[in-house]
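For reference, the structure I am asking about is given below.
Yeah, one chain of the complex is gone here, protein chain that is, but the others are all in their spots.
And now, chain A:
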Amino acid sequence: MKLSVWTYEGPPHVGAMRIATGMKGLHYVLHAPQGDTYADLLFTMIERRNHRPPVTYTTFQARDLGADTAGLFRTACEEAVARFRPEAIIVGASCTAELIQDDPGGMAETMDLGIPVVPLELPSYQRKENYGCDETFYRLCRALAQPQDRTARITCNILGGTALGFRHRDDIAEITSLLADMGIEVNVAAPLDATPADIARLPAAHFNVLLYPETAEAAARWLQKEHGQPYTRTIPIGVGATRDFVREVQQIAGTDILPDESHLRLPWWTASVDSTYLTGKRVFLFGDATHVMAMARVARDEMGFEVAGMGCYNREFARPLRKLAKEYGVEALITDDYLDVEAEIERLAPEMILGTQMERHIGKRLGIPCAVISAPVHVQDFPARYSPVMGFEGANVLFDTLVHPLVMGLEEHLLAMFREDFEFHDDAGPSHHGGGHAATSPVRAEERVPESTVGVVWLPAAEKELKKIPFFVRGKARRNTETFAAERGQTEIGVDTLYEAKAHYAR
């Protein structure tokens, strides 16, 4: 047993729902108790889908348990097929139904429903949501993909897009257009927006573009082994990775056509003088392994940040992430416990966090700016506007996303310069319209200074000096100084200690 409040991933059957809901013409019959339908609202609310997820739940109750839950399942299958007329169905059990051992797969296969039935075995007490996606898509490919000739022109499949995927909709559009620039057509993009008939056509492509290893690596491997389709390893997030991706595609497809880069603005934006202040900003990255690994490169090589730490919540990808972390000279944090992540962030005291919805809130609590780079995400990260993170437009989007939470260079400079000014000092309210001034919020600046935790006393002069440091780096300065003093056995901090610590930590 493990006590948990926040979970980065849902149970594996939610992963299967993400495949079914992303696709068209596929229906999922899920043996599950009343109440498990809560997962529908992830799709109708967070992703704002305008239709119900194509899932029929048996919604058994206590009174059904003694009787015939298996019969309930059969009826649900028959009625779902009759009502929705899907091209194929997937069937499986949620965590509770796994315990009552009705064997939905076995039952559905013997029912002669007239369409392909794909049974799913998703171990709810060992695995999680991403596994559910990956396994479901793999099972669909195994059941539906047919041996066939390659298309006459060079085509590829784009694998891994699902419902509830972080920016999947726009990433696929962006990569489709990048490939079109290179003269490569997309045969099928799946599972997102594909039908079971499309899955059958997968082997007609010359190769696969694997965009999200979390949700489609098993399928990509199987297609390689069974149908001889190579698949791409580079995740095209950021300028460098997109160019690497282009080279990888050129090699596989035997082409030398380059995509259009005329709308790529990140390199100039990041080179322009206002970005100088981004240099060496210490960032901590956390999320799914794929996005974290790709974003580490963007952060260091394209934004000029310093990577202070990185980690992921999906253990399946612990090995490559550990390896990459070593290359960046940091320790990888592999955990699905947000309290571990919070402790690590506090320890590292980064100037910025790139993370998930959870890290956004940790950042808010600790006063550290944060940009969301990975699922799980909330409704605001399913934007109406076009917002890929992949390809060249994706790079533009990332520049904006990573810079907005930070105080920009000129602004930072001005704030430092005028920090004693009556309008800009720390105790001034957020705006001088409406009169929310010092008198009404005298504790504002104090709140931002965390209490000393190591039993070191600040002398009044040092305390005053500390307040002259801009509030957004003050917490870090305070912690550093206290650590510095504690390590040297000092019990009091004077102005000198403050500046000695500053010199000590300066790089």
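Things to note:
The definition used in the following text is that contacts are C-beta pairs under 8 Å (C-beta built on N, C-alpha and C of every residue); 3 or more make two chains touch, one makes a residue touch a chain; residues count from 1.
Rule of thumb we're sticking to: contacts and distances are computed from a predicted model.
Entry comment: the absent subunit's protein name, as recorded by UniProt, is "Light-independent protochlorophyllide reductase subunit N", drawn from "Light-independent protochlorophyllide reductase subunit N", "Ferredoxin-like protein", "Na+/H+ antiporter subunit G" or "Electron transfer flavoprotein subunit alpha". As for the chain not pictured, it touches chain A at residues 1-7, 9-11, 13-14, 33-42, 44-45, 48-52, 56-62, 64-65, 76, 79, 83, 94-96, 99-100, 123-126, 128, 358, 361, 364.
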